[in-house]
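Only a single protein chain was left out; the remaining protein chains are all shown in position.
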Amino acid sequence: MAIRTEPFILNVGPQHPSTHGVFRLRVTLDGEVVVDVEPVVGYLHRGIEKLAEGRTYTQNIPFTDRLDYLASMTNNFAYVLAVEKLAQIEVPERAEYLRIIMAEMMRIASHLMAIGFFLNDLGAMMTPVLYMWREREKLLDLFEMVCGQRLTYNYMRIGGVSQDIPEEFLPALKKFVAEMPTFIDEYEWLLSQNEILLARTKGVGILPRDVAINIAASGPVLRASGVKWDIRKADPYSIYDRFDFEVPVGNVGDCYDRYWVRMQEMRQSVRILEQALEQLPGGEVYAKVPQLLRPPAGEVYGHIEAPKGELGFYLVSDNSIAPYRFHIRPPTLINLTALKDMVIGWKVADLIVTFGSMDVCLGEIDR
Amino acid sequence: MKFERYGIGIAKGMAITFKHLFRPPITVQYPEEKLVVSRRIRGNELVWFPDRCTGCATCAKSCPQGNIEIATHVGSENNYVVDKFELDAGRCMFCGLCVESCPYEALAMGVSYEQAQYRRGDLVWSKEELQPLNKRPSGYARPEIEAALPKQSLLIYGDKERDEGGQKLRLIPLSKKRGRGV
Partner (left out) sequence: MTLLEQFRLWLATILPGWEWLAYVVPAIVGIVVILGFVLTMVIVFIWYERRLLGRFQIRLGPNRLGPEGVFQPIATAVKILLKEDVVPEKGDKVLHWLAPVIVFVPVLMIFAVVPFGERAILADLNVGIVYVVAISSISVVGIYAAGWASNNKYALISALRTVAQMVSYELPLILAIVGVVLMAGSLSMTQIVASQDIPFFILQPLGFVIFFLGTLAELNRCPFDLLEADSEIVAGYHIEYSGMKFAMFYLGEYGHALAYSCIIATLFLGGWQGPLLPPIMWLVIKALVVFSTIVWIRGTLPRLRVDQLMAFAWKGLLPMAIINLFMIAAEVLWLPETMLWIMGAVNLILAAGLILMWSKLFTLGGGRVEV
């Protein structure tokens, strides 16, 4: 006698500990096996794109903080780069270096968060998260020292940065840069060779190379699939062409590769920080830019390599004080479109792990 | 024949957690122990210096939320007299753009971050509540205030190097308060 079974629908989210925000996955399960996934987004929609059309270019900078709130500094960076490209503003040398330092610090902080919660989704209850938060906390202390806030920095300005760094910033950052490789080694010791982690992540949630390219994935998700594509190298913005660093690339595109790529990227970011600290020049940090900026009419697309992927801002100016159109290309929303292909046929536990390894941020997806 | 996955990874991980058993905890017992915040902290507080304010409303124009409400009338010496300077902290996102834009340094962010209220109405700060009577202005975009504030405590220096700005500042010794379930 055959047992009659039927698939059932499980709502993972919007309130679920592993959806990293308010995200809903409408999962069809056959026992434990995922048959179908339908992501439902929009629970955190605040209409930032529309809000930005009614505000001046400078007033929009705090709004970009609210996109990917785990990496606010890079959001600022991408936006001001786009505006500077639009208005053709030259940025002082020291400000460029400060921006790079901030962006790389932010990348380390964001990856620490991503890895920690990825391991938490795997079931390593809070321990990796707290170890990695310790280092993230050190970075947040430094951000707080520079710009007065720990989450929504609002530090970059069109034409530079808002303030020069205080004198105690550089010694503290130098100490951090010196210590950080030891801590990364420790994280690798903690779980990188762990048999359970390997069993849970190797070969699980594979994003093939061609699919990754087709869906326009970017960031560590794309690089884990074996595509050597990093905007810092491919289209060097700011002064990234002055630094010597490598782009770590995975070869399979499974969850473990995404974890590994992030781990290696932190090491590379430390390298960039070391070089930037050596080369940091003196001088002004803010170009003379009018308070009410009126860029010439036209359109511009500025993109940077944010911790989560290619973050782009598409701005259309009609020579007024506010952008005519303000569009954001969020990396994680586009990476997330691959989720369905990656989890069909896997268990519900793998769904959570794969989703965690994508490192999404709902503030950016829903905007 | 190479043996690699016999539990060595698990043993390494266990060794790391065991090592952490002997490291000092990094958490701060908040109401009793407080960290020294950054000198440039953008706390949940705004300080308004009425004697310096000319009522030019640059701050109101620079606010992304349109959150600052200023009403003035022309006074005896052909100057603006501020009748109303109101700010809704419930809508403010403490971006600091008003402080940066003020040409007369009449606004400053505050150091305090303990501004919770039970009612939303209490979050609207009037002219009187914004004045610097019991407030400490922070050094955000105000270098001369910044220099006078104490050094920020940094986790990176840890407990041993506290003189250089280490982690903890114990305002109230923990043992006296312990057990009261604060």
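Chains: A and B, in written order; residue numbering restarts at 1 for each.
The working rule: a residue touches a chain if its C-beta (ideal position, glycine included) is under 8 Å from a C-beta of that chain, and two chains touch if they have at least 3 such contacts.
Predicted model only: the values in this text are computed from it and were never measured.
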| item | value |
| --- | --- |
| Residue, one of B:His20, B:Lys34, B:Lys61 or B:Lys151, that touches the chain absent here | B:His20 |
| Touch criterion as defined above, residue of A:Val40, A:Ala178 or A:Ala199 at the omitted chain | A:Ala199 |
| Chain B residues that touch the omitted chain in the full complex | 3-7, 10, 13-14, 16-18, 20-21, 23-27, 29, 178-179, 181-182 |
| Chain A, residues in touch with the chain not shown (by the definition above) | 8, 10, 16-18, 29-30, 32-35, 119-127, 130-131, 134, 190-191, 194-200, 202-204, 254, 344-350, 352, 356 |
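Just so we're on the same page, only the chains that are shown with their structure count from here on.
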| item | value |
| --- | --- |
| Whole-Å gap separating chain A and chain B, where each centre is the average of the chain's CA atoms | 25 |
| Interface residues, chain A side, partner chain B - complex | 55, 58-63, 65, 127, 131, 134, 137-138, 141-142, 144-149, 152, 154, 162-163, 166, 168, 172, 175-176, 179, 186, 189-198, 291 |
| Chain A partner contacts - residues on chain B that touch it in the complex | 5, 7-10, 12-13, 15-17, 20, 26, 37-42, 62-64, 93-97, 100-101, 109, 138, 140-141, 146, 151-152, 154-157, 165 |
